[in-house]
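Questions regarding the structure given below will be posed in turn.
With one protein chain withheld, the remaining protein chains of the complex are depicted in position.
On to chain A.
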């Protein structure tokens, strides 16, 4: 129940983020008993590289507190959508924060927006969508994979988000978004292999006063076909973007400084010899700089983000060619 509003203390039933290091974060449920692999209920003990954590002991701790492990310590954080995205259980490929940020920005979501999303997948994007539109808006999310739909549904429930989201098990390419949603949505988001097959349904589902449609596709052919279909059905202002986030690692570096000046003059006196020795020292001089290093391996491609606007009915123009 720890996703819907900021809270100070950990309560039983919360999902919390255990932070051991930038590349070592886990989301854990604060419950007394969990199911082990054999299907038996056991005490909820979480194993980390710094030793074990008795999860129920977290109840009553402040969010942001440092907790003792048998061989070290960790921080417990309240999950944000960003932390959830990097710790969630993967059931599919997921969308990450840089793309999620651009998608939600381009869809112009605000509290109160009605959003349709498909496919739900692992719910990475869904959590961010819900964060923005709650408490007055609603997310309708669809996946044709029954288990993914039901796991996502259970997850939203556990996170205290079920008032703001409806999960439906459905093939949207074949069956659309349903009569009930006709002229209801402010925004539609597509992350599917065949987004262009849903566009006719999307036109029905978006409000008569118009709305936004965003499609996320890894392949340019998908973009091409989707854009063609969008233009043919009255969407305007089509834009396609690609956004990659680079992390820079801040570091001090010491650079040796060479003294070449002293080589221009002949050594003559004792004094000069002293000086030379000093120069030798100088030659070993280092200059300390603060700079960044770039990663040698980073995501080079995630997906293309296409955004399109459907004008209100009176201003829609369907080009026939």
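Worth a mention:
Here, a residue touches a chain if its C-beta (ideal position, glycine included) is under 8 Å from a C-beta of that chain, and two chains touch if they have at least 3 such contacts; residues count from 1.
To be clear about the criterion, contacts and distances are computed from a predicted model.
In the listed set "Vacuolar fusion protein MON1", "Ubiquitin-activating enzyme E1-like", "Alkylglycerone-phosphate synthase" or "tRNA (adenine(58)-N(1))-methyltransferase non-catalytic subunit TRM6", the entry agreeing with the UniProt name of the missing subunit chain is "tRNA (adenine(58)-N(1))-methyltransferase non-catalytic subunit TRM6". Checked against the full complex, the candidates A:43, A:146 or A:242 give a single residue touching the omitted chain, namely A:242. From the options A:29, A:82 or A:259, the residue with contact to the chain not on display is A:82.
In the full complex, the hidden chain is touched by chain A at residues 5-6, 8, 19, 22, 62-66, 75-78, 80-82, 97-98, 100-102, 104-106, 108, 110-112, 128, 131-132, 134-136, 209-210, 220, 223-224, 227-228, 238-250, 290-292, 304, 306, 311-312, 314-315, 317, 319, 321.
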